[in-house]
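One protein chain omitted, others in place.
Here is chain A:
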Amino acid sequence: MADRRGRSTSPQRPSRGHHHHNLSEDDSILNSRQLEAFGRTVHATASHLINANFPSSDTSPNSPDPYRNALSSVRRFSQRPAIQRSVFSFAKANPRELIRSNFNTSEIEHRALTYLPDDLIKTAPQSSSPFSLFEGFKATLPEDEAEEKDARRRKRHSKIGSKSGKLLEGPEEDAPPKLSKLKREKGKLEHRLEMMGVRKTMCSSEIKEIDNKISNLNTMRKVILDRLAGLEDEERELEQEVLDVSEKLDTMQEEWADEQALAARTDPTVAAEKEVQHKVEEGEEEPGFMSESVYGKLPKAKESPKAKRKKTPRRISMPVLHEHMEPGSRIREFEAHNDIITALDFDAPFGTMVTAALDDTVRVWDLNAGRCMGLLEGHLSSVRCLQVEENIVATGSMDASIRLWDLGQADYNPQAAGTSINVKPTIPEEAEGSATGEELFTPASSEPEQPPLQQEYHSDAMADCHMFTLSAHVAEVTALNFRGSTLVSGSADKTLRQWDLEKGRCVQTLDVLWAAAQAATLNPPSNAATAETGGWWRPTGGRLQSAEADFVGALQVFETALACGTADGMVRLWDLRSGMVHRSLVGHTGPVTALQFDDVYLVTGSQDRSIRIWDLRTGNIHDAFAYDHPITSMQFDARRIVAAAGEDVVKVYDKTDGRHWDCGAGVEGEKASVVERVRIRDGYLIEGRRDGVVGVWSC
């Protein structure tokens, strides 16, 4: 190392004690030999200078030479290797570097940022990647540069070529220039090929890198999803607490108000004994004033005096967990009934669901906890259709009646004992009774037979829910839909009825056959085929499908617009103001069983196994697709059309990318019953099966 240095050939070659030392520790920055040489030089120069400046100092005998003494002591000092070393470790960095590293803040910051610990440096592993970063750099950057150069060269070349080409193109021109040109060309091409290879490996390694990142992100996502689930749980609990506290506040306040009223009543009587008129006035004012001051102290007091006290208000917060789950993942599954599910609906994701089955029960479920909240009792026969909107439930039954229920009146404590559906509480009645308090109204006589499924709710939890019954139909109600205060129901008596929910009575009856005949005569169909077969009523197919199909399979109302699908496979659009059919959509060859429309499209499902999407603006078919079995139920939300088509899975159609896929228990090869009913809302899918099991999925 030292030999390579030019400085080692300095004239003063001190080889006394330092030589062996140099060899032993020659990894220091400057070896001590050089240091010493330097010291000598400085010493010599300095003493020379001093002597030249102060020649008299030599002549004066009694004055010691201070400089020489000082310098020689310094020299002696610096000849000791340890000190030399320490001095030089300080000076290992050159002065500029020292100043920078110690006084310049941005430099210090930079150093701190870029400092790498020694152990990382020492253990840097051998790279396993097929190309170095520099090769990658060369392969990416000079792409255009090289081409530019090539182009330039080529241009220059061609210029030269054009000039000298004519000269060279003489007959005596021989191979070598061409040969070298070709060789160069070949070399260039080979280089490019090489670069291509590097670029290729770069791409594949980048893809690998991205894959790693994706898997990392996926695990991160999972962690955060768990966190979200936890937060939603907490949120729910907190909401419940808020509810409890506000309820307590209400009762406290009522008690207080009662006391005040009592005081007000006694106050004037006491006061009346002495001064009649004045005291009476004051007595009337006094309780008002006092209670107001109390009200002032209670911030939430003013909200509480509501006409209708909701015991289970709608949730304030919106659960979003299912939106972030993988589409098609199971949220919940439970045995809701013992028999075929005939109808189900729910108000919101993780909200309240109502199911009806052939076992003649209607159950209300807390989707959050997966628990039955109670039974809606009153129908004499099984419920065929139902709708849940906010707290209002409408059920249409085979007993020809429609009942409306207000779930806000339900006596249900979401945090009562027995959180899991599978756990059967040993003493359900007592536990629930004590949880809900003494005010509980217990009609001992009206205790109905409990179905043997779950008895977590107490029997009269839904006793107050019934609002009123609409009974005018003369045959089973097969379809109903309400929006705002308008409810329309379709029945096997071949009529549709429009009801005003505020007044609770029927405002219009639409005879489907008559109206259809009217429509046929007013707007005779252009194609002769329908005219031949009787015009307004088209028997569907050879099989006797209409016998088993509901006459009115599905309907939906919006303001004054009504769409209904019937057993003849027709979809009729009505105007409720005139009570007339203003358009008929012909296409289905089997009874229509499901129907839903939004502002642009109307989607229908039929027993002819097809789903048809109609454009409401033109009345033409927009899209259609078919499954293997008759459609029994269908609904869509913003993104997907889901249908129950006689399989153990729910058929899902993605509206955005046109993809068909299956969702449900049957997907993983589980043994599951056929899906009978399906509902979807905001990506939250619920399906009810023939064996009474209800599955909840994210979709």
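Keep this in mind: a residue touches a chain if its C-beta (ideal position, glycine included) is under 8 Å from a C-beta of that chain, and two chains touch if they have at least 3 such contacts; residues count from 1.
Here is the rule we go by: contacts and distances are computed from a predicted model.
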### Task
Given the choices "Beta-hexosaminidase", "MMS19 nucleotide excision repair protein", "BHLH domain-containing protein" or "Mitochondrial fission 1 protein", state the protein name listed in UniProt for the chain not shown.
"Mitochondrial fission 1 protein"
### Query
With respect to the chain omitted from the figure, which of A:T140, A:S180 or A:T521 is a touching residue?
A:T140
### Query
List the chain A residues touching the unshown chain?
1, 4-5, 7, 29-30, 34, 38, 42, 45-46, 49-50, 53-54, 57, 63, 66-67, 70-71, 91-97, 100-101, 110-111, 113-116, 118, 120-122, 124-129, 132-137, 140-141, 145, 202, 206, 209-210, 213
